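Left out: one protein chain. Kept in place: all the others.
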Amino acid sequence: MIRVTVWNEFVHEREYEGIRKIYPEGIHSCIGNFLGNQADITVKCATLDMPEHGLTEEILQDTDVLIWWSHAKQEEVSDVVTERVRNHVLAGMGLIALHSAHFSKIMKRLLGTSMTLKWRHDDRERLWVTAPYHPIAAGIPEVIDIPQEEMYGEFFDIPKPDDVVFTGWFAGGEVFRSGCTFTRGYGKIFYFQPGHEEYPIYYMENIQKIIVNAVRWCNSKIKRTLPIECENTSSLENI
Amino acid sequence: MIRVTVWNEFVHEREYEGIRKIYPEGIHSCIGNFLGNQADITVKCATLDMPEHGLTEEILQDTDVLIWWSHAKQEEVSDVVTERVRNHVLAGMGLIALHSAHFSKIMKRLLGTSMTLKWRHDDRERLWVTAPYHPIAAGIPEVIDIPQEEMYGEFFDIPKPDDVVFTGWFAGGEVFRSGCTFTRGYGKIFYFQPGHEEYPIYYMENIQKIIVNAVRWCNSKIKRTLPIECENTSSLENI
Amino acid sequence: MIRVTVWNEFVHEREYEGIRKIYPEGIHSCIGNFLGNQADITVKCATLDMPEHGLTEEILQDTDVLIWWSHAKQEEVSDVVTERVRNHVLAGMGLIALHSAHFSKIMKRLLGTSMTLKWRHDDRERLWVTAPYHPIAAGIPEVIDIPQEEMYGEFFDIPKPDDVVFTGWFAGGEVFRSGCTFTRGYGKIFYFQPGHEEYPIYYMENIQKIIVNAVRWCNSKIKRTLPIECENTSSLENI
Partner (left out) sequence: MIRVTVWNEFVHEREYEGIRKIYPEGIHSCIGNFLGNQADITVKCATLDMPEHGLTEEILQDTDVLIWWSHAKQEEVSDVVTERVRNHVLAGMGLIALHSAHFSKIMKRLLGTSMTLKWRHDDRERLWVTAPYHPIAAGIPEVIDIPQEEMYGEFFDIPKPDDVVFTGWFAGGEVFRSGCTFTRGYGKIFYFQPGHEEYPIYYMENIQKIIVNAVRWCNSKIKRTLPIECENTSSLENI
């Protein structure tokens, strides 16, 4: 079983009527539901307002893949929890950062760059598979139409990804590296751009399939124990 | 002219007689001297004990490439200065991190991983060129013998480098990615392992050539202005 | 001085009135002209119909960067000349492959994949800079409009590029990795998609700037001698 924790700041869904209608129990519940339907996945959820944001050491030790959605309250995530999550990623926990989570503390901390991009509301996207050989693209059509989506555009200031699995085309004239993989320490990271909160994107079948694929890909069987430290070793040879 | 700032914590050279004999005016002065002999390079130095560690906004604005040596006092570098240096790297300033600076705040912050490795005193190294096409390897023999060096060994927990220009062989039986390039934002980064403070490694002709080459390679003509921010753009098309 | 050889199959310009009007002396002459205006570049041209396609051993020895445009007669380039060009690239000669040259023998031979893509006539392109820190993007605006261009679309079956400097957006709904760098042996390769023969694309100022930048970037000072062979070496140590 792959143990997934879906983390959501859970702010917009409570504040805006229009968003609550789409995700009445929060984006995390929607994602948790379709993941929980998979025979090989078990799901927990956690939100910003829980003690320690619901991401205690115990919870992270029981998490193989952490999914992260955040936007309005990026800076309210505590540094202690951010560092804790970072350590678990470096030790082998997978991380899937969705949409505006490009700008989360944890993604900035793990990737090191500014994570800046262009954006604009009210656009639509064609999501192209640009690494069809990648497990995250398994069973996904070569192009997916997202009828309503916030535009995210280049230049996207990220370190060079391992693979750009998806590239977004926006009707307004922009392109974006919409699905990117990274390896940091023993951890696999997938950033996936779709999922603006005002549109029912996480209900789309192919978007769900991508996230399910990503969970399986991010789930590493190889983990190391914390803390991660330098090691003073003796010689293997007569020097 | 390439404007280089050589930063050194300048602690070991003051504390240990043996190290002071090798670098009586500090490692930074040794490096500053051979760089300053190049017609296209001007050098400033800065050390930990200066106000703001000598790395004010003004100094960084006048710096094309920052060289960084640190070991004993990694955690005493202020977070504010670290963030300032990081912003300048992301905007296009080059960064050369030497030896134990793999574990500096700035390198951890820019690269995001644990930066851990194996280590042992009293070894010797053969430094192999493993990317002979790279400008940093120009004019460098295919192998350099360093008769006394601290061993740094794999696994070195770094993100995948753009190029592994040098790979170290140690008599004690280890290997190490001893010369690695990274790009973060607009900034070019070179990590170079040689240079343990107890040995006169920065006086070696080929080591000096590598650092000179690295300065020229890290010096980018393409810079962007700070702060780096997301941009809300209007459409290029009728959506 | 950077010694550039511009190679063109020079077939369409002779066969089609419409194309001849755009490039009366061939695409190679247009490219050779704007390159020749640069103070640091000297230009030779060569075409398919010359003996050895104009790419003799002597010519290649005098070439720092080879530019290649081909389309209709890809398979009529001799295997001997292809292998000769490949050897010079591996030894350090730069190669800039333009537009349909993705499907040239030399590109297939150097990169190994099928080099297949999607295509369609009669589209327009927005060319986005997706690696603004790269020397090939120096001085180039973040987006270039090409009012008429053949569409090239993903999936583009290439090995992972070192950098995707430009990404194309097409009005018809596709995206493409339009400017890609590769390193093979000591040679730097730049593939650049714009330049369908029916449109005056190589007269556009920013397209010319990109090709000039690419010439400077592909020009390596580090070369090795041919033939490239395995080397039986003696031990550096007492084994």
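Note that the chains take the letters A, B and C in the order they are written out, and that residue 1 is the start of every chain.
Definition applied: a contact is a pair of C-beta atoms (placed from the backbone, for glycine too) under 8 Å apart; a residue touches a chain by one contact, two chains touch by 3 or more.
If you're wondering where the values come from, they're calculated on a predicted model, not measured in any experiment.
Asker: Which listed residue, B:40, B:142 or B:231, touches the chain dropped from view?
Answerer: In the complete complex, the chain left out is touched by residue B:142.
Asker: Given the contact definition stated above, which residue among C:37, C:61, C:78 or C:116 touches the chain not shown here?
Answerer: The missing chain is touched by C:116.
Asker: Just one of B:2, B:66, B:81 or B:129 touches the chain that is missing; which is it?
Answerer: For the chain that is not drawn, the touching residue is B:129.
Asker: Which positions on chain A touch the chain that was left off?
Answerer: Residues in contact with the chain left out: 92, 126, 132-135, 137-138, 143, 162, 171, 183, 185-188, 220-222, 224, 236-237.
Asker: Tell me which stretches of chain B touch the chain missing from the display.
Answerer: 126, 128-130, 132, 142-143, 153-156, 160, 163-164, 167-169, 173-175, 177
Asker: In the full complex, which residues of chain C touch the absent chain?
Answerer: Residues of chain C in contact with the hidden chain: 86, 90, 103, 109-114, 116-120, 122-124, 151, 153, 157, 159-160, 162, 171-174, 182-185, 228-237, 239.
Here is the rule we use: only the chains that are shown with their structure count from here on.
Asker: State, to the nearest whole Å, the distance from the C-alpha centre of chain A to the C-alpha centre of chain C.
Answerer: Going by mean C-alpha positions, chain A sits 37 Å from chain C.
Asker: Considering chain A alone, which of its residues make contact with at least two other chains?
Answerer: 153, 160, 173-174
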